[in-house]
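And now, subunit A:
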Amino acid sequence: MEKPKVKEHHIKRSWCKGCGICVSLCPKGVLELNEEHKAVPANASQCVGCRTCERMCPDLAIAIELEQEHETTD
Partner candidate 1 sequence: MAIDQYLRKRFFPHIWCAGCGHGIVLNNMLRAVDQLQINQNEMVMVSGIGCSSRISGYVDFHSLHTLHGRALAFATGVKMSQPNLTVICPMGDGDALAIGGNHFIHACRRNMDLTAIVMNNRIYGMTGGQFSPLSGTGITATTSPQKTIDREFDIISLSLASGATFVARTTAYHYKEITNYIKEALQHPGFSVVEILSQCPTHFGRRNKQGDATEMLQRYRQNTTSIGSEAKQKNPELIERGIFRQETAPEYCAEYAELINRAQQS
Partner candidate 2 sequence: MRQRTEFIQGNETCVRAALYAGLDFFAGYPITPSSEITEHMAAHLPRIGGSFLQMEDEISSLCSIIGASLTGHKVMTATSGPGFSLMQEALGFAVMTEIPCVIADVQRGGPSTGLPTHGSQGDVYQARWGTQGDHAIISLTASNHQDLFAMTVEAFNMAETFRTPVVLLLDEITGHMREPLTLPREGEIPVIERLRTSVPEGVDYHPYLPREDGRLPMSDFGGKHRYNVTGLYHDMWGFPTTDPKVIHGLIHHLMDKIENHAHEITRYREYYLDDAHTVLISYGCSARTALHVVTSRRRRGEKLGLLEIQSLWPFPAELVRAKCEHAHYILVVEMNMGQVVHEVKKAVQDPERVYLANRVDGEFITPTDVRNIMRLVHGRGV
C-alpha cells in the first residue's frame, strides 16, 4: 500500500494539556512538547499518517489531514 501523504498536523494548542502520550507513542518521533508543554510536529516530514497520535490524544486536540482528504478542522 502506498504511504499516505500527510498534508498537515492540526493541533488545537488550547486543548492540549501536554501529557506527552502522542510524543511517546509516535512511531516516527514526529511530535515534541515545546517549552509551553504543547505538542508540536517538530519533524512533520517523517509522519507516515498512522493517526496514532490523533486517536490516542486524550484531549482530542490532534487531527491529521492527509493529501487526498478534504477534511477541515478549526
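Quick notes
In this text, a residue touches a chain if its C-beta (ideal position, glycine included) is under 8 Å from a C-beta of that chain, and two chains touch if they have at least 3 such contacts; residues count from 1.
Keep in mind how these were chosen: all candidates are chains of the complex that A comes from, given by their letters.
These numbers come from a predicted model, not from an experiment.
Candidate 1 is the one that touches subunit A in this complex, out of the options 1 or 2. Contact residues of subunit A toward candidate 1 in the complex are 10, 12, 14-21, 24-25, 52, 54-61, 63, 71, 73-74.
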